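One structure, pasted below without further comment.
One protein chain is absent from this view; the other protein chains keep their places.
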Amino acid sequence: MRAPQPSQTRKPPMSTTTLEDTERRKAWGFVAPALLWTIAFFVVPFLFMAAMSLWSRQSGQIVRAWNLDNYIAFFAKDSLFKGLVNSLEITLIVTVLSVLLAYPLAWIIAERVPKRLQRLALIMAVLPFWTSYVVRSYSWLLVLSKNGVINQTLMTLGLVSEPLEIASNRTATVIGFVHFFVMLLTLTIYANLIQLSPNYRRAAADLGANAFQTFWHVILPLTLPGIMTGAFLTFVLCIGDYVTPQILGGNNELVLPQIIMLQLGRRADFPMAAALSIILMLAVTVAYALCARWLKIERA
Amino acid sequence: MRDTLTKFASFAYAGLIYGFIFLPVAVLVLFSFQDGRLPVPPFNGFSLQWYEAVFADRKLMAALANSFMVAIVSSVIACLLGFLAAYALARYKLPGSALQRGLLIAPMTVSYLIIALGLLTVLNTFGIKLSLWTVGIGHVVINLPLCFAIIYSSMGDHHINIERAARDLGASDFKVMTLVTAPMLLPSILAAFFLSVTFSWDEFIIAFLLSRFDVTLPVEIWSLLRSGLNPKTNAIGSLVFLVSVAVLAVLELTLFGRTKKS
Partner (left out) sequence: MTAAVSVANATKTFGAFTALNDVSLDIRAGEFIVLLGPSGCGKTTLLSILGGFQSPTKGRVTIAGKDMTSVPPARRPTTTMFQDYALFPHMKLRDNVGFGLRMRGMAKAERDEKALGFLDLVGLKASADKKPHELSGGQRQRVALARALAVDPDVLLLDEPLGALDLKLRRQMQDELKAIQKRVGTTFVHVTHDQEEAMAIADRIVVMNQGRIEDFGPPADIYMRPRSVFSAGFMGEVNFIPGTVKAVEGASATVETAVGSMTLPVASFTAAAPVAGQAVTLCIRPEHFRRAGQADGPTVSLGEATITGSAFFGTHYRRHLKPTAAPDLSIVAHMPQSTAVADGQIVPLAVNLADIVALPAGR
């Protein structure tokens, strides 16, 4: 218990509490809930997981002894390391394919479709993705499986005698991913294309460039930010996805998220799952570092 | 001549890509009406039996309601926290504001799987039981950066003097925020809210790892997938699709269509 002090001796001089101080205290009050939420449910769990990746699981118990065993095991065990290789391969193939397919579409929407129909064209491109994310991969099974739409069509037409193996493998995973990311990249590249001043193209033509030269020297470099933003998003979302490869990949070439889920499920090896997650994050960080110089570009 | 050729090639290409984009959803919806046990060709005839099966499935219906609840509640929290933080960081000079912005945006750059795993390890350690609440917490974590970013970027400096005018005329902080700032930013707050609802509604991995007995719709559909190709999965997928498109169309025509005209 503290006795109340005489007010004259404890009260700070009036001048220390300025208008700015009151305002600042209020502002902290506004921003605090969001900051605390992020710290409590994102930063702390993440640090916790990072710490756990340095523990290990021995005979069913999590041992809190600090070591790098999980990381060493990752590089030593082919079954784990192959997951990262598969993830990177699939992600790179998907990113490149999606960019190549999306760029012409974005260009056609921006250049060939009349202005008033462009919004509709974009809405139509996004429309099929308003089904459930899980269902989207499933519906590719209907198309690609042995008795699916493609194989039955091809066999009815007599083009093939045996069903093609296009489901439950890497091809199916790539198709499922490209389907989504073509849409996403079309949006980012389109957004980049339409905000270019039409005068860039006019200036190039005026100075004697033909259509290809205008595209190669002017339009393509100026849309690089849109391409790289989309490509980076593709990379991040693709490499971290569990659902698409799990449904379409048929369990033969596991990717990193699938291996993480395996650690959680059958083996309950949380430390190993944590270590693999950290490795997944490092891969994304490296990708970011590689793209960073295009993710922000100077504009005149 | 060359012009008509490039025009033809352009539209042929666009047609092909749109075909690719629409193919699975078209197949999905078509075979949700399949009169038979397999949602693949041949199409045996039109039937609504699988939709009946969906509506009769108590677990699916419960999951639908759960998803809806989680989406709304987590989006309201994310929008509220995002708005307050955006207001503070856009209107006041706080020390380390760049760091604070970075921190608030950070979850956007991390895979959902990692966010879920982090939360799971902490929840396990503290012995907190998994439930729809824990799913909601996870969804606020992923949607808060989104809401903050959208609302923050729409808080232009040109609004400052309008707020000062309100304050000058005697409005309290709370009144300024609710009567002046929030209505001015309504379009972006609504955009943040709907986007957040969409993301939460469709989110799988966090809901999968952080729920136990009560689950959300994507998790319930995931367990349906174990039965392989099944027209019932087609039916629930088509329902989600058609309802989303209807909601989208209504929003486009009312909310966003209006701002476009003016």
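Which chain is which? They are A and B, in the order written, and residues in each are numbered from 1.
Here is the rule we go by: a contact is a pair of C-beta atoms (placed from the backbone, for glycine too) under 8 Å apart; a residue touches a chain by one contact, two chains touch by 3 or more.
Here the structure is a predicted model, which means the values were calculated and not measured.
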List the displayed chains that the omitted chain touches in the full complex.
A
I'm checking contacts with the chain that's been left out. Which of A:Val31, A:Leu101, A:Leu185 or A:Ala204 qualifies?
A:Ala204
Identified contact with the non-displayed chain, of A:Ala27, A:Leu222, A:Ile239 or A:Ala287
A:Leu222
If the hidden chain were put back, which residues of subunit A would touch it?
197, 199-200, 202-210, 213, 217-218, 221-222, 224, 297-300
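Here is the rule we use: only the chains that are shown with their structure count from here on.
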Under the touch definition given earlier, write down the residues of subunit A that touch subunit B in their complex.
23-24, 26-31, 33-35, 37-39, 41-46, 48-49, 52, 101, 104-105, 108-109, 112, 123-125, 127-128, 130-136, 138-143, 145, 147-149, 152-153, 179, 182-183, 236, 239-240, 242-243, 247, 257, 260-261, 264, 270, 273-274, 277, 280-281, 284, 288
Per the touch rule, the subunit B residues reaching subunit A in their complex are 7, 10-11, 13-14, 17-18, 20-25, 27-28, 31, 38-42, 81-82, 84-85, 87-89, 91-94, 100, 103-104, 106-107, 109-115, 117-122, 124-125, 137-138, 140-141, 144, 148, 173, 202-205, 209, 217-218, 221-222, 225, 229, 233-234, 236-238, 240-241, 244-245, 248, 252
